[in-house]
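A single protein chain has been omitted; all remaining protein chains appear in their positions.
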Amino acid sequence: MLFASDNAGPAHPNVMRHLERANAGYMASYGADPIMEQVRNQLREVFEAPEAAVYLVATGTAANALALACYTQPWQTVFCTHVAHIQEDECNAPEFYTGGAKLSLVEGGDKMTPDALRARIDAEERRGVHGPQRGPVSITQVTERGQVYTLDELRDLTEVARGFALPVHLDGARFANAQVALGCSPAEMTWKAGVDVVCFGGTKNGCLGVEAVIFFDPAKAWEFELRRKRAAHLFSKHRYLSAQMAGYLEGDTWLEAARAANGSCAQLAEGLRARTAEMIHPPQANMIFARFPRRIHQRLHDAGAVYYIWEGALEGDDPDERLTARLVCDWSTEAAQIDLFLSHFDE
Amino acid sequence: MLFASDNAGPAHPNVMRHLERANAGYMASYGADPIMEQVRNQLREVFEAPEAAVYLVATGTAANALALACYTQPWQTVFCTHVAHIQEDECNAPEFYTGGAKLSLVEGGDKMTPDALRARIDAEERRGVHGPQRGPVSITQVTERGQVYTLDELRDLTEVARGFALPVHLDGARFANAQVALGCSPAEMTWKAGVDVVCFGGTKNGCLGVEAVIFFDPAKAWEFELRRKRAAHLFSKHRYLSAQMAGYLEGDTWLEAARAANGSCAQLAEGLRARTAEMIHPPQANMIFARFPRRIHQRLHDAGAVYYIWEGALEGDDPDERLTARLVCDWSTEAAQIDLFLSHFDE
Amino acid sequence: MLFASDNAGPAHPNVMRHLERANAGYMASYGADPIMEQVRNQLREVFEAPEAAVYLVATGTAANALALACYTQPWQTVFCTHVAHIQEDECNAPEFYTGGAKLSLVEGGDKMTPDALRARIDAEERRGVHGPQRGPVSITQVTERGQVYTLDELRDLTEVARGFALPVHLDGARFANAQVALGCSPAEMTWKAGVDVVCFGGTKNGCLGVEAVIFFDPAKAWEFELRRKRAAHLFSKHRYLSAQMAGYLEGDTWLEAARAANGSCAQLAEGLRARTAEMIHPPQANMIFARFPRRIHQRLHDAGAVYYIWEGALEGDDPDERLTARLVCDWSTEAAQIDLFLSHFDE
Partner (left out) sequence: MLFASDNAGPAHPNVMRHLERANAGYMASYGADPIMEQVRNQLREVFEAPEAAVYLVATGTAANALALACYTQPWQTVFCTHVAHIQEDECNAPEFYTGGAKLSLVEGGDKMTPDALRARIDAEERRGVHGPQRGPVSITQVTERGQVYTLDELRDLTEVARGFALPVHLDGARFANAQVALGCSPAEMTWKAGVDVVCFGGTKNGCLGVEAVIFFDPAKAWEFELRRKRAAHLFSKHRYLSAQMAGYLEGDTWLEAARAANGSCAQLAEGLRARTAEMIHPPQANMIFARFPRRIHQRLHDAGAVYYIWEGALEGDDPDERLTARLVCDWSTEAAQIDLFLSHFDE
């Protein structure tokens, strides 16, 4: 009954197997390993982008901060939502990596709308040299509340960005979960939809710690390499990043892992709904925000269930008061654990 | 005949075993994993420093840059040698992490002398608010030229630093190799010798990618945690850093690995000397700078030997001209490969 | 009919006179001039703060950014309103000077309320190391919309800050105008109300370009000096900053200048109200936001009046549509010009 996060589960066996295999003998360092060469080609194929510049780093925050820094001058501002990971969960890493750029928060909830984005962009850069200048638009797919932008929604947002000649960054820490949810191709969800650079997450979906940063226009390639090195994110024994990604891509491991996570999540959501839990955001990938009474939380808690109480407190006077739980599945979530979890709703 | 670098060899089996073992089931993320708890205690024991603040990051540059940043204000200058890794090989990472501090290069070769250090420190901060202010002293042990400071030498340097009330950072990317070379204890080579913070390397000595940063005074602990997160070096699936370090420490794997590397290096050096190669720096750990004729380089090269030609060019008119080779051993270097390498000297 | 800004008027004769007087002979540079010594003492007396650290810089943005940087770590966030000068009008200077800190915008209008401030502070730092950490509260007095916080309001805000152990910065680019409006003492509006550091503006109120930064606790003094030098804001011929401030303080020039500006503004506001212009924000110092019909704007514009149309466009179909004008008075505004301006309302 472990639903705390998709970064608390183990790595996928295929990923581990590749890691071990990569551990044989001597290998060129700093990204010159032959596995990276292969992974680069694989990702270019997966994204139907033969010219793309492809890099690996070990954390999602590094991927986001480095990708954004390549598109953001220190006097600019990045457009994102109030709940974006880059805003709330990176301890000012984007500000650090960009040399002090600002983040402009688009009004509304956790999914950006084109109108709200346009209004926010429009409101900036009205003061000539005095105010921050407009910078890139950053979209999170899957969002931090488990929502998935449709391809139409993505295109509508990037069209707004294009209208102001602004580049678009996609934070795809849960890229695979979104893709499985939409049933589209990686190209459709990125460059065909107007995305310039994507952070293609591996860590949350079965890797130990690897994310790809993919620039569809390779013009930023060398700058990225210098920024990565300067930020201490170039691995000397890079083969171990490459190998993770090789295992992740092999035989669609990444899609299977995401299908498993999303499937578990759907199963859990269905069970919760059937037990009159309310869904705050309709679960669309591998994350659920559900409201149910405190007494059930307490029962689950006592039984060893692990998850975040997003709103409300476990301790409280009113056992019927509804608290919001965040429940996250990953590729390793077991059906039996879901059933066990749901069984605690039945009194 | 692979002597290019100690970051091109494989990870030690003990490290891999711990990595696999750590891959079972659910585990708290972001450093709250129980393996980290254990590793922290082990490192405190190893360093006889029960109060020390202990952290893991994945790269040596991150370890150095984060450790230095905790002791360096942006208007200060860090004292190091011309050949320090932080000066030559980190693409301005120290400047980035400190928010724009300077590095002041101590005159002389690759080993700092107390007099040269004192003179350099003395020369700074003579202009009140106008010039850079004095910051930490950074010492590299093993140096970038394979030299090892004796305990007396270390103490003499830190004493100079203390005289100016400056903190001392030890870049220990090859800490184990130095310790084995000196036959001393970790405490003797660090806090007992006046070191405030040490980067205790794992990557070059049998790990995939892990370095410990150890503050003997824990006052900087929370600042380090914030800096690490902001720099995107806090791993979500931190257990895989912890596990590497656990395997590295288990049963003195780290010391055995360093003994193997230093032993191979000594064997190689002896063979080279016997074959009239000159040693530029007397090899003291796992790195050799040797001069021998171009025709032998060419022969080795043709036979598949891999190493850096540090000075001179492989192609050239004079077959008897002596070029300088950098040859690095790691734990996995095989005696037979050394013999094979040396056999190419015999004509 | 020149109401564009209080930085478009001339310097006060007293200020000019001191500038000329300071131009005689040799004088120590970089702030060691005897005029600075006198000015420091004067400002300490004015603020009833004998221990205060007192510095001069030439621009309001420098004053704010340097003062904030002394109280803000790069991983923290500064609390301010959406319309604060530091947010909208400094092209990311606070982010630059703090090394990449964030600004957290307090909900609501241009005046912060204690509840909104508390809610905003409360919402940050809920994610441990992951999110930005709480930093200083920055209050603007007079606000960017011409509003003045009462002493009670100020104290209520600083009390919220104290509740979270956060320091308080006062952006006093129009300090004198606020003080005149409140009829209080400088001490009452600053340290007695819980302010830690104030930027005491001179430029907008009759100087050429000088602002004092006053730390009531001198602990930050040396850090400020280093930050000022590093930011290139330490003047070599500092006497010319000192002399401006000396002229500004002499014989309450600063208060008379502000009384004149506020008085002109009140006269203008009264006239506008009498002519059915609506006041968006009740004018409390030297700034008015007034709504009146386009046709009057056009008539004023044709007659050479200069001011910002804050909302709406000068050209448009509907002559009766009301546009918002921003009208700013300074010490040099002439009553005849106000009358002339108002006369254009009469048809």
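Letters A, B and C mark the chains in the order given here, with residues in each chain numbered from 1 onward.
The rule is simple: contacts are C-beta pairs under 8 Å (C-beta built on N, C-alpha and C of every residue); 3 or more make two chains touch, one makes a residue touch a chain.
These numbers were taken from a predicted model, which means no experiment stands behind them.
K.L.:
From the listed residues C:Ile35, C:Ala93, C:Val195 or C:Leu249, report the one that touches the chain absent from this view.
P.N.:
The single option touching the absent chain is C:Ala93.
K.L.:
Considering the complete complex, identify which of B:Gly31, B:Pro74, B:Gly247 or B:Pro283 is in touch with the unshown chain.
P.N.:
B:Pro74
K.L.:
Of the listed residues B:Ala4, B:Ala28 or B:Val129, which contacts the missing chain in the full complex?
P.N.:
B:Val129
K.L.:
By the contact definition given up top, give the residues of chain C that touch the hidden chain.
P.N.:
For chain C, the residues touching the absent chain are 2, 4-5, 7-11, 16, 19-20, 23-30, 57-62, 65-66, 90-93, 96-97, 203-204, 208-209, 226, 229-237, 240, 306.
K.L.:
Could you list which residues of chain A touch the chain missing from the display?
P.N.:
Residues in contact with the chain left out: 30, 73-75, 99-100, 129-130, 133, 225-227, 229-230, 234.
K.L.:
In the complete complex, the non-displayed chain touches which residues of chain B?
P.N.:
Residues 74-77, 88-92, 95-96, 98-103, 105, 127, 129-133 of chain B touch the chain absent from view.
Following the convention adopted for this analysis, only the chains that are shown with their structure count from here on.
K.L.:
Taking each chain's centre as its mean C-alpha position, how far apart are chain A and chain C in Å?
P.N.:
Centres of chain A and chain C (C-alpha means) sit 42 Å apart.
K.L.:
Could you state the distance in Å from the CA-based centre of chain B to that of chain C?
P.N.:
51
K.L.:
Rounded to a whole Å, what is the gap between the Cα centroids of chain A and chain B?
P.N.:
Here the centre of chain B sits 34 Å away from the centre of chain A.
K.L.:
By residue number and range, which residues of chain C touch two or more other chains?
P.N.:
74-75, 99-100, 129-130, 133
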